[in-house]
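Only one protein chain is missing; all other protein chains are in place.
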Amino acid sequence: MKKIKVGIVGGTGYTGVELLRLLALHPQVDLHIITSRAEAGMPVSDLFSSLRGYVDLKFTDPAQADLTVCDLVFFATPNGIAMQQAEKLVAAGVKVIDLAADFRIQDIAEWEKWYGMTHACPQLVKQAVYGLPEINRAQIAKANIVANPGCYPTAVQLGFLPLLEAGVINPDFLIADAKSGVSGAGRKAEVHTLLAESADSFKAYAAGGHRHLPEISQGLAGMAGKAVGLTFIPHLLPMIRGIHATLYAQLTKPMDVQKLFEQKYQHERFVDVLPAGSHPETRSVRGSNTCRIAVHHHQDTNRVVILSVIDNLVKGAAGQAVQNMNIMFGWDEATGLQVVPLLP
Amino acid sequence: MKKIKVGIVGGTGYTGVELLRLLALHPQVDLHIITSRAEAGMPVSDLFSSLRGYVDLKFTDPAQADLTVCDLVFFATPNGIAMQQAEKLVAAGVKVIDLAADFRIQDIAEWEKWYGMTHACPQLVKQAVYGLPEINRAQIAKANIVANPGCYPTAVQLGFLPLLEAGVINPDFLIADAKSGVSGAGRKAEVHTLLAESADSFKAYAAGGHRHLPEISQGLAGMAGKAVGLTFIPHLLPMIRGIHATLYAQLTKPMDVQKLFEQKYQHERFVDVLPAGSHPETRSVRGSNTCRIAVHHHQDTNRVVILSVIDNLVKGAAGQAVQNMNIMFGWDEATGLQVVPLLP
Amino acid sequence: MKKIKVGIVGGTGYTGVELLRLLALHPQVDLHIITSRAEAGMPVSDLFSSLRGYVDLKFTDPAQADLTVCDLVFFATPNGIAMQQAEKLVAAGVKVIDLAADFRIQDIAEWEKWYGMTHACPQLVKQAVYGLPEINRAQIAKANIVANPGCYPTAVQLGFLPLLEAGVINPDFLIADAKSGVSGAGRKAEVHTLLAESADSFKAYAAGGHRHLPEISQGLAGMAGKAVGLTFIPHLLPMIRGIHATLYAQLTKPMDVQKLFEQKYQHERFVDVLPAGSHPETRSVRGSNTCRIAVHHHQDTNRVVILSVIDNLVKGAAGQAVQNMNIMFGWDEATGLQVVPLLP
Partner (left out) sequence: MKKIKVGIVGGTGYTGVELLRLLALHPQVDLHIITSRAEAGMPVSDLFSSLRGYVDLKFTDPAQADLTVCDLVFFATPNGIAMQQAEKLVAAGVKVIDLAADFRIQDIAEWEKWYGMTHACPQLVKQAVYGLPEINRAQIAKANIVANPGCYPTAVQLGFLPLLEAGVINPDFLIADAKSGVSGAGRKAEVHTLLAESADSFKAYAAGGHRHLPEISQGLAGMAGKAVGLTFIPHLLPMIRGIHATLYAQLTKPMDVQKLFEQKYQHERFVDVLPAGSHPETRSVRGSNTCRIAVHHHQDTNRVVILSVIDNLVKGAAGQAVQNMNIMFGWDEATGLQVVPLLP
């Protein structure tokens, strides 16, 4: 079968190397170009020795790169880059998946408040489809541009989705206590994510307001059909990969929550509802595109607790992007994503 | 000044070695005896090389040990041991501090349900003072037997105390999302706490009900003057020491929560209220007896989030036991506890 | 193409779950049976949640298992099991790969000294081929029984092989300073490999003599054509996977060591010689069957330092076993082993 030409803009961060890991073995993909201003000319596998023998590309200077020859371009860039370049690509018939936040929030003013910059391309935001397949599969299939969800938003939304969609919890008092491995902060030289600063310790951060809050709130409101009251507290885990969201809600009617989740996700390839009473470990999805969810509900109370885990770099970033690509091109949704999690 | 004779029953676990670390340099303490059936005859510093040069004792077979010559005996044993031996010691005029759970729950039936055994000494439970100095300082000073609080209960109770005592939150919907380092599971050979099982991963556990739940509920009810509705979800952190409790509550009246906490704890030596907006790290109390607390409250909502961190082996176990000893013997409460946390 | 029937004896340890990870996606393999006395009847994916959706087998009681219907049986058992069962299987025409040590040492007396038991099947040791493909590929292809090498021996032998084979170092003074992640100790409940004991710390162990010493010495002697003088000091790393061997030797003649290594390994699929001056990281092979090697040699001295890294569970165990299976059945040697290392 004919392969498509794929480009990656900004391949020196963790979502970049993770895309390369997955795409290198994807049977439909011809890795055509990867750009980096800082590393132009360097073989990709010199930067990431894990790719030796799998990826032969060198980084190309973006100024020299003709991305319009690609069928699909992934943006694995910091926020604020894709919004400057995507329109031209879309106009040229290139499909675009942005792994950053530029196209995730429909309310431009809200986006500008949280991201501290003027949006360069509001008109494209309207076209962009939010790439959570479990909600928007049909629209993704037809999209020219997909806004790949954030890592926390993926874990939290998949956990609340069955409950809000069914209208069985109070949407005014939702709590998401979320914990992420340090790779979520990216591959930037910063003091607070040094091993000597963040290992063997644990803390909350951004308790006063995190950029993923408006993204999650937008998604939950869509499920609930109205605005929700969400408290979202992220924490930094002393480990590399993995997100664990512990979600708290109040049931508004007696019901079998386990069954609700099992039915909702019975046909989803990448959402795994564990047996009642389970405790998913982040390592159980390490390197894989699966979200595992466990439901805890005592029949005699109205309190429900949902535990949701993903690998932040896979289902929370590059894997979900590949899943979206598979949907956009009409391939089996799991193509290139058949990876058994690495345990231990 | 004359030193007191101190005995430790069961010194081969983490609370045992931590007691030894603190007591070795305590100016009022003569470490008289430490017992262990399994390691009888072995120098303590052969088991814990960190103590070489500081502790010269050998483990004594409990069958050979006369603990009644001690002024104070610490039980650093598994649950169910102290309840069999404490009565005789108390009768002999020896003060007792139990670091396990035998004397923490006043409702014997409740205790028996959670701990799965018949209580051997219910009459002594009534006399026992729950050793959280920030609540029970006066009674501890007069106690013959102190039930040293659990690690999660210490972090959670100190976080909710000012709010419940002031009656400014809804006691029917409290959430404690708590995370603990692996040393909280003790120094027992078990598969799930092996490094290869628990490092670089994160999970909740005992979401269906943890033994510390009745202890915390008892404490919070005491503060609130009525039963509370608490959801308590513990999680296992991929690190050695430290507890972080993230507490969620609904304010029932507008107020300055930061000020409430600062006033409540202004004279407490071992509770440190951080500036508004802070995020305490567990490493900021590593090795020390301090509990650091930060308050997060948006003035325009009724939701309040409290972040509370302790070292589970110090303020959550051995350090608090030493603090209780200091109170019981009328010494300065910080004697032997002037330890600067180890950071990084 | 017709698949072969594969059985695994003892699948509850780390080499077992790693074999399952690799075999689950191997196109030639029908996972037929996996045995465990302790877990008989339990779905494999209940024990290892990472395998949910990939492995449907339940553990079978060994007493009920007919392994003779298999084409190949892997022993992922403790030392001393395979030697009791392999002969019957080989007689029945079943090929056998033992991941433990039973068939690695040709000198039975030496084996019995190090392993502390009487060998149950010395006659089969003679037939067994030591499964290091880079040395014994041709014999492995014809073998009925393969002794899969130990993890340290793999990293150390691949590092010394070009030098000893070329006869350019003094075989009387070889040093292997080797470091292993904790998974090398297996999935056994033991105190010293608890996270709280082995994280954030580092130590040597078995400096007086480790079981892998005779295996390595046997291998090196084979390369050198005479006995060698090897000092082998293993250390325990505070991490899960990975072995790093730092090898020291004295050159006996001036030469281009980098070129020697590149030529020796130019056609090897799973040995990657890095550019001169490199420092391989264990994570660069995490989850993969590759051994990466770097050479350090100052032209003006006779001292050479070789750095060799593997994933102890893959090239050091299950991956090499799959590589051996591929050779034994005449398939492409990399079948099922095309796994990009997981980084970060």
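Annotations for the structure displayed:
Lettered A, B and C in written order, each chain numbered from 1.
In this text, a contact is a pair of C-beta atoms (placed from the backbone, for glycine too) under 8 Å apart; a residue touches a chain by one contact, two chains touch by 3 or more.
Please read these numbers as outputs of a predicted model, since none were measured by experiment.
Summary of contacts with the chain left out: across C:H32, C:R211 or C:H244, the touching residue is C:H244. Set against the missing chain, the residues A:P238, A:G287 or A:P341 yield one that touches it, A:P238.
Residues 173, 175, 177, 179, 181, 196-197, 199-205, 207-208, 229, 231, 233, 235, 237-242, 244, 246, 248, 250, 277, 279-283, 286, 294, 296, 298, 301, 303, 305, 307, 309, 344 are the ones on chain C that touch the missing chain.
Seen across the whole complex, the unshown chain contacts chain A at 14, 181-183, 185, 187-191, 193-200, 238-240. Contact between chain B and the unshown chain involves residues 14, 17, 21, 24-25, 48-54, 183, 187, 199-200, 240-241, 272, 274, 280-281, 283-288, 290, 292, 313, 338, 340-344.
Here is the rule we go by: only the chains that are shown with their structure count from here on.
Farthest from chain A, judged by the mean position of CA atoms in each chain, is B. Rounded to whole angstrom, the centroid-to-centroid distance between chain A and chain C, based on C-alpha atoms, equals 36 Å.
Separation between the centroids of chain B and chain C, computed from CA atoms only, is 45 Å.
Centroids built from CA atoms put chain B at 39 Å from chain A. Contacts with at least two other chains are made by residues 14, 183, 187, 199-200, 240 of chain C.
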